[in-house]
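The other protein chains are all here in position, but one chain of the complex has been omitted.
The chains carry the letters A, B, C, D and E, assigned in the order they are written, with residues numbered from 1 in each.
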Amino acid sequence: MIEQILTLAGANLASPIVLFFALGVAAALARSDLTVPEAFAKGLTIYLMLAIGFKGGVAVAKNGITLDFLTVAAAGIVLGVLIPAIAHGVLTRTRLLDPLNAAAVAAHYGSVSIVTFVAGTTLLTSLGVAFDGYMIAVTAIMETPAIIVGLWLANASLKGAERTGFSKDLLHEVMLNGSVVLLMGAFLIGYVSGEPGMAAIGAFVDTPFKGVLCLFMLDMGLLAGRRLVTARLLTPGLVLFGLVMPLVSAVLALAMAMALALSPGTGTLLMILAASASYIAVPAAMRIALPQANPAIYVTLSLAVTFPFNLSLGLPLYYFAASNLLG
Amino acid sequence: MIEQILTLAGANLASPIVLFFALGVAAALARSDLTVPEAFAKGLTIYLMLAIGFKGGVAVAKNGITLDFLTVAAAGIVLGVLIPAIAHGVLTRTRLLDPLNAAAVAAHYGSVSIVTFVAGTTLLTSLGVAFDGYMIAVTAIMETPAIIVGLWLANASLKGAERTGFSKDLLHEVMLNGSVVLLMGAFLIGYVSGEPGMAAIGAFVDTPFKGVLCLFMLDMGLLAGRRLVTARLLTPGLVLFGLVMPLVSAVLALAMAMALALSPGTGTLLMILAASASYIAVPAAMRIALPQANPAIYVTLSLAVTFPFNLSLGLPLYYFAASNLLG
Amino acid sequence: MIEQILTLAGANLASPIVLFFALGVAAALARSDLTVPEAFAKGLTIYLMLAIGFKGGVAVAKNGITLDFLTVAAAGIVLGVLIPAIAHGVLTRTRLLDPLNAAAVAAHYGSVSIVTFVAGTTLLTSLGVAFDGYMIAVTAIMETPAIIVGLWLANASLKGAERTGFSKDLLHEVMLNGSVVLLMGAFLIGYVSGEPGMAAIGAFVDTPFKGVLCLFMLDMGLLAGRRLVTARLLTPGLVLFGLVMPLVSAVLALAMAMALALSPGTGTLLMILAASASYIAVPAAMRIALPQANPAIYVTLSLAVTFPFNLSLGLPLYYFAASNLLG
Amino acid sequence: MTVLHPRKRIDIFVEMAVLPRVEEALTGARVTGFTVVPCIKGRGWNGDWSSDEIADAERMVMLSTITRAETLDTVLESLRPVMERWRIVVSVADVQVVRSDKF
Amino acid sequence: MTVLHPRKRIDIFVEMAVLPRVEEALTGARVTGFTVVPCIKGRGWNGDWSSDEIADAERMVMLSTITRAETLDTVLESLRPVMERWRIVVSVADVQVVRSDKF
Partner (left out) sequence: MTVLHPRKRIDIFVEMAVLPRVEEALTGARVTGFTVVPCIKGRGWNGDWSSDEIADAERMVMLSTITRAETLDTVLESLRPVMERWRIVVSVADVQVVRSDKF
């Protein structure tokens, strides 16, 4: 078993995706001036979301929409509520953070990281493990509930005037977040287009996908590395939280996956979603709705601690657990 | 026949290209913050023009340059003169616009939309309909005459001092417009490189083309949608003009195609060029040469009314007409 | 023999890569407003370096690291010291430039142009000529020594206070230059990933490579052409230097290649590296360390004179010489 | 000689995400126009930020508006709620303009 | 103490497409230098514009030039034809510079 897990981890660590991320981190730590232009990197994100959404939709079109989708989506929402509550409790009880910053961090861990999800699907594909296409829709669905929960937790510790009103504007911004719209939209388009659609644009959304992800990972590594260089506010306790919290979330998700009798592939992805922490959608929402909380804490924790952990060790671990306990 | 046209329209509307455009429009109307970075979108345009130009050149190299090319190019120029004259007449007679804005709008409809043309070739290819590679050169040729006609019409309604001098500078800017140069240049390179060139870079200019077009259409949809949100100046009469004018132009082009006995594919493309309205080259020229005219009218009409109409309903309609009356 | 060389040159000149460069130059000379957005072009550079580095690493993984690599790397470093010394001597003796600008120009010619190298590998591949994958590592290694030599030459002609201190900061910036890090990093990743890595991302790093290079060459042409338009400081003597110096460097490299008994392909690449002049890494270093030298001289010479010469005539010439005298 | 007219130029550094609130405040205060310039990095009490970030959170922009001295106080008053809640740097300078009717 | 010298800073918001005309006017008026900054959006009498647009029509840039008070009037005079025809916002501010020989 140990052998099995080491083989898995080794294969994952030697994949170009992880290696390009490591290159980026190394370059940033060495203070090289290597940078990926921001507009180009954002273009790549859009490509990745469009492609993963479309492919998920095509996959669902093939198998038909099953009841599973609804139950897993519901499980995802439950995770999106439970995880921030747990994270907030841990962070405040241990006095690692004040209630406000704890609430902001909690929202990040309750939401999801699309790139981690994408890396997970790539790992599963390379292992030849099947998973359900609807998981990309679950990803989109899981982006927002934790934001609401996080703001609610924050309000509980704020006086009247400082509270975030759940204004229509704010809810609008959170729900119609660009990544949610693109993932869901591309998913629907993939579903409507089906196999003929795949035949038409598969050479774009599928063939170069892994390579584009490598290029993107280089940028992720650069960003994570630069955050590490300037991470004055990360106490050892917080770093520990950033490494343990994903495991806690993954175990929760595994329990749900077992209860729902999900396949190993789909179960792995639910664990990944639970374990991953947002660093795009949630920070943006927090800057607007909870400006008192400090992005130097929540972005750094999410991008420079939890993301690298999940990418390198988390993914194979989650798959190992899922493949032994599910299916 | 109705059935045939409905099948065609249905197939077109369900294509990923149209669906991603619709996604963009929907996201913009819902005021989502989804955006495609401008530098990335411009990079995609350059890719699309380089690829379509190159492919057209390679196609012509295979068949040799025929006299047809010259006659169709001449027909294109005639359309580029006739259409603005008609559009200007309609807009001023109906008092939909003052003569100046009418002239600016007329120039847009006399010129062409390269993306509409590209979407047209994609539709034809997916239907297995052949067309002549030289049409991409015709596209480049048709970009500019209407600008000159439009400025000439505007001058007719301006007093001495306000008139646009057809300075060398201005003609230079209009004729050596980036898109004209790139389309013609890539066409010539494709012509010179021929099949060996295609073997060398076909995997770049051909394989991912449709997918890149989808990503670009998402951006087009976002831009069109945002224009719709702020379209204070679009009266119902102007919207009607934006829907009917392409039909008038297409009928003109169809008549010419019949007179020249063009193939259904090539005829469809001539109709598309006639029916489409510019929103890149012509607005830039108008801002310089006719700053009194209002871009909130001419860009919005062209991008947010006529482009979506052509893309969704126009293309299949034009092909339907051409396939029944030509060849 | 003349025939052979003409066929080679003809084939090279008719390749899409050279033609798109020519299109860019022509557009710039005609003062067209065609531009490739800077962020997009920089993204393409990153793609090209990542891809060429990775492919080199995979190639080396297949053949194993040989002693050859070390000897060729050493030869490269020797060239990186010799060439600037020669260039500086020529420029100052002929009084073409003052010692300071001569030193700056010398550093550029001693360093390398990655895009010229990439164009060289593309030419060799299209001719079916094999070369060693480690040459990409040699490219990275040859980027920096000439910078140090150039600054040393400059210091020799500066008074105490004006001299560039070889501060730790400066050496750091020079050695951990983004392109060096990316080339070496991608090379190592390719080496570690080997054939399975290539199977995973070959569709990204290999298939569209030549096409992306064409698009990039269009931009290179635009930049070179724009430099030519404003090149007030390029005297005929300097232009001659920009055409002859690469030949001198190439002959030096050929002699080394003969001494080391390199294969024709690998020898050609060493000649190309010697003959090419930097226009990315070295200008940046000079602006920091030698701000008194004039970029209007050294960038223009390197980008608008030597680069086009190497691309069009140099590459086939070097290969012709190498194929006749090596292997 | 070109006659010049005194006006106020207000420069506002503000987070991209908060820009809509600032625009609303300015429109409410009846400024006739403004222009927004991107920023690439910055430093302040809350540490450093950079536009390289993958999220636009923390990214700042600079909004400039030229307005009449009479409007200045209304503008500053309507900006007050924004200034109380979000990161924002407001400065006012005296400038002169050519066309008095435009501002 | 560093001695400072009074100069004028002219900031010009102008459409990208019209920028060459402005540069020509400045060069004609013998300013010694200028720098151009991109803009991402704006609002004015003619409504809103945004750099997201696929065409560069309407996109504005901001040109800044620091010049001597003596040159100011020449600059404004040579800008007049541009100001009469195109969208452009010109403002002048008093600044101080360190190197008096540079401007």
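Here is the rule we use: contacts are C-beta pairs under 8 Å (C-beta built on N, C-alpha and C of every residue); 3 or more make two chains touch, one makes a residue touch a chain.
Predicted model only: the values in this text are computed from it and were never measured.
Please provide the labels of all shown chains that the missing chain touches.
Over the full assembly, the chain not pictured touches C, D, E.
Using the touch rule from the top, list residues of chain E that touch the missing partner.
1-2, 4, 7, 9, 23, 27, 32-38, 61, 64, 66, 93-99, 102
Name every residue on chain D in touch with the hidden partner chain.
11, 13, 37-45, 60, 62, 73, 76-77, 80, 83, 89-94
In the full complex, which residues of chain C touch the absent chain?
Within chain C, the residues that touch the unshown chain are 35, 38, 41-42, 45, 219-220, 222-223, 226, 230, 232, 279-281, 283-284, 286-288, 291, 294-296, 299, 303.
The definition used in the following text is that only the chains that are shown with their structure count from here on.
Does A-D or A-C have the larger number of C-beta pairs in contact?
Output for the comparison: A-C.
Most remote chain relative to chain A, going by C-alpha centroids?
Looking at centroid distances, E is the chain farthest away.
Chain D and chain E share one sequence, so how far apart are they rotationally when you fit their Cα atoms? Give it in degrees, rounded to a multiple of 5.
120
Whole-Å distance, chain C centre to chain D centre, using C-alpha means?
46
Could you please state the distance in Å, as a whole number, between where the Cα atoms of chain A are centred and where those of chain C are centred?
41
Could you check chain A for residues that touch two or more other chains and list them?
35, 37-43, 207-208
Enumerate the residues of chain D that touch no fewer than two other chains.
Not one residue of chain D touches more than one other chain, so the list is empty.
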